[in-house]
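Only one protein chain is missing from this complex, and each of the others stays in its spot.
This part shows chain A:
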Amino acid sequence: MDELLSDGEKNAKTVTCQRCGSVVLKPNNATLVKKEKFLPSMRKKSEGTDQAGDTLQEFWLVTDMYTFENVGFTNTVENIKFLICADCEIGPIGWHDLSDKQAFYVALERVEHK
């Protein structure tokens, strides 16, 4: 964990898409937060199994959407927009709750750190 952090709280490395390598966040732009959140599983619609998802604990928090290098926002589902890769659209890699305009979360487990 420590090698992912700089200054004890920021992302030390570039955050990229696990599948296509698209850059999501540059170093030192997001803050680590621990928080329990259920996200639907990352699977393509072509893959049949109905695996619901995971409860994740660690997220990179960004307070302004323009901090992202590249990211996609889905349509709203129950007041939430899921974050996806802007290039290959795999996701959700994180979420944004419309009731908190300054919080965009990216799950550490669902991205690469380079």
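Here, contacts are C-beta pairs under 8 Å (C-beta built on N, C-alpha and C of every residue); 3 or more make two chains touch, one makes a residue touch a chain; residues count from 1.
Quick note on the criterion: contacts and distances are computed from a predicted model.
Novice: Choose one: "Ras-related protein Rab-12", "Exosome component 7", "Elongator complex protein 6" or "Translation machinery-associated protein 22". The correct choice is the protein name in UniProt for the chain not shown.
Specialist: "Ras-related protein Rab-12"
Novice: Mind listing the chain A residues that contact the chain we can't see here?
Specialist: Chain A touches the chain not shown through residues 7, 10, 20, 23, 26, 28-29, 40, 42-46, 48, 50, 63-77, 81-82, 84, 86-92, 98, 101-102.
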